[in-house]
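Below is the structure I would like to discuss, written out as structure tokens.
Of the protein chains in this complex, all but one are displayed in their positions.
Chain lettering (A and B) follows the sequence in which the chains are written, and residue indices restart at 1 in each chain.
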Amino acid sequence: MSVPAPVRVLTVQAAAAAWAVAFLLVESWAVLGLLVAAGAGFSIWAARWTAGRDGRAFGAVEECAGWAAGGLAVLVVLLPFALRASPYWLFVFVLAGIHALMAVGLNVQVGSTEMVNLGFAGFAAIGAYTSAVLSRDAGFDPWVGLLAGALAACAAGLVVGLPAARTRGYYYSLVTIAFGIVAYLALVNLPAVGGPSGLGRIPPLSVLGVSLRSPLSVAGFALPGQAPSFYLVAVLLAAAVWAARRMHRSEAGLVWNALREDEVATRSLGLDVTQAKLWAMGFGTFLGGLAGALYAHTVGFIAPDNFTFLHSVMLVSMVILGGTDNVAGVVLGAVVLTVIPEKFRAFQDYRLLLYGAVLLAMLHGRPQGLLPKGVRRYASVPQPPEAPRAEKAVEAGTVAVR
Amino acid sequence: MALEQLLNALLLGGMYSLVAVGFTLFFGVLDLVNFAHGEMATLAVFVALALFGVVVGGTAWGAVLLAVLVVAGAGVLVERLALRRLRAAPPLLMLLATVGVSIVLREGVRLLYPAGSNPQVFPPLFPEGALSVGALRVPYDTLAILGVAWLVIAACDRFIRGTRTGAAIRAVAQDREAALFMGVDLDRTVAVTFLLGSALGAVAGLLNGAFYGIVRYDMGLVMAIKGFSAAVVGGLGSFYGALVGSLVLAAVETASTAYLPGGSQLRDVLSFLVVIGFLVLRPTGLLGERSVEKV
Partner (left out) sequence: MKPEPLLFAEDLVIRFGGLAALDGVGLRVDRGEVVAVIGPNGSGKTTLFNVVTGLYRPHRGRVVLKGQDVTGLPAHLVARRGVARTFQISRLFLDLSVLDNVLLGCLGRHRPRWLEPLVRPHSSDRRLREAAERAVVLLEEVSPELTVRCYRPARELTLAERRRLELCRALASDPDLLLLDEPSAGMDVRETQALMDEVRALRERRPDLGIALIEHDMTVVRGLADRVVALNYGRKIAEGTFEEVAGSPEVREAYLGA
């Protein structure tokens, strides 16, 4: 008897979620080891059990995308319940969500257009500080601050992007690095925003007068104070993912990918490359600023040391680990690279070393990331019947230079 | 007074240039911004520190020279293990690989050296005291560092312009394919480039340590940022550009510290704004060639 695909996908999702929660809560290293082994075995089996119609591992997830999304939504809603005794882990997930939001924005630059932005933390800082100052010192509502922070970061992105768009790819990266460092130095040296000791007492976001940092009581369950922030981040992340996927699957996404592949050809087709790059900058840094501001209001305290070059590097490694130009992938990358180091906080000292090692391993072993980017398909052009595979193209006329 | 500031600028410029020349070498030969370059300085310093205790009967100089050799070798190893396979991949990957290597090296030093997170004392390598030239008082160590820095740069220049391997390096920097057709061994040339570049970084770190007397595990990061900025201002890929850029940046920093109110805080911001200005308005730097992309 064949189990229908949606049921298989949902079952695997639920099992994976249960496994993840267990992984987080178990303390004993022995049990943890067993759990990891069991998890590895289960994923190999599950990859085949949910294979797509063309045999691709986990392919059924994409085919039943609607069911998968619904299942994911249910699991996200239930997560704070499962973690209600561990507010620390819930907070880690809030952080993971904020990182994922940044990664989705950064992905448009690094993944879709290959504009390697190594100063993204600077834009997040602009969002965070703008919102903090507006809401703490100028008396604006934190929600207004949130939007203002996102817009300020977006504006900064356009300002940085405009001259950089005219230069060769390499120089764009260098400009972003320089920008990130200048932003950091400016914040450290400006006593008005607290200098190196940062800004505290940032007011929380609130809905209907209730602070989003206060504990929640739902259906008799007492959820910790991080829960409302978690839900807010989840909602905003879902919106960002929807927007990013829409852009990717549209003309805009196609133009972005084209300019990544060959700028000269793109221009020769009549497409305005500079405009496309600016939209990539603006879209990405808007999300970065939004995430930064969210962080400010969730934690209540920000300092320049939260937004360094190494943070920018960490964000890029999340995009690479998850899969460049794959929105779901970068979310996964962000979650993995936020949660795993926290799990091994006994090895807190080795956290940065871990990032470096993971980055190197991914670049060498699987540069396309965990979830590689796929081919666009159009409903109006069905997949033609399988043709005999073309012979591997020979790069005639060029010498492969290594 | 002005002469003293000039000397400061020359000294600073000399130290930056050792790092900048390395960056420019890597960029010229491999079209690569090597983020791990600064860590060679750190590595050299900590290897020297470790050796000071161990080299029996030897002088501090023995340990220092050994450290340079070790780090030069380490550079070659890094290229061989972490970067060579990515040569054919999109440049983004190699760039990020050097970022990864820099993190691993820096954290490695911090974790492996006892109390690595704390600043360490670095013994002075040069005699105390100073030379008096008129009203100017030039400490011996400043003179020595200036001397060593410029000597090393001159030797590097001689090597690149006067030897076959140097010619190979220049050939690959100009046109990799053409160089290959002329029989240049790319692997060997790249290895020599890393050997040379890492040695330069090592010397930069050791001089820095000898001058300031205190070293930290993250000193390489700071030096790299400064050195790379200098290389950009001078023109990535231009040897003399690296020198000019270093002097320009050193001048900006020295002047702002000495003459602007609150200058020492603004110093770094200013020098970065100069860098951004160059990147945006004149990305090829002061001496770099204006290249038009071949269509």
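In the analysis below, contacts are C-beta pairs under 8 Å (C-beta built on N, C-alpha and C of every residue); 3 or more make two chains touch, one makes a residue touch a chain.
Note that the coordinates shown come from a computational prediction; the quantities given were computed from them, not determined experimentally.
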| task | Quick one: say which of A:Leu78, A:Val159 or A:Val264 touches the chain that got left out. | result | A:Val264
| said: Can you say which of A:Ala252, A:Leu310, A:Val336 or A:Leu370 touches the chain missing from this structure? | reply: A:Ala252
| message | Tell me which stretches of subunit A touch the chain missing from the display. | response | 243, 246-247, 249-255, 257-258, 260-262, 264-273, 275-276, 279, 375-381, 383-385, 387, 390-394, 396-398
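Just so we're on the same page, only the chains that are shown with their structure count from here on.
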| query | If you average the Cα atoms of subunit A and of subunit B to get two centres, how far apart are those centres in Å? | reply | 35
| query | For the complex, which residues does subunit B have touching subunit A? | reply | 31, 33, 82, 85-93, 95-97, 99-104, 106-108, 111, 176-177, 180, 186, 225, 229, 232, 265-266, 268-269, 272-273, 275-276, 279-281, 283, 293, 295
| query | In their shared complex, at which residues does subunit A touch subunit B? | reply | 110, 114, 116, 163-164, 167-171, 173-175, 178-179, 181-182, 185-186, 189, 264, 310, 313, 316-317, 320, 349-350, 352-353, 355-357, 359-360, 363-364, 367, 399-402
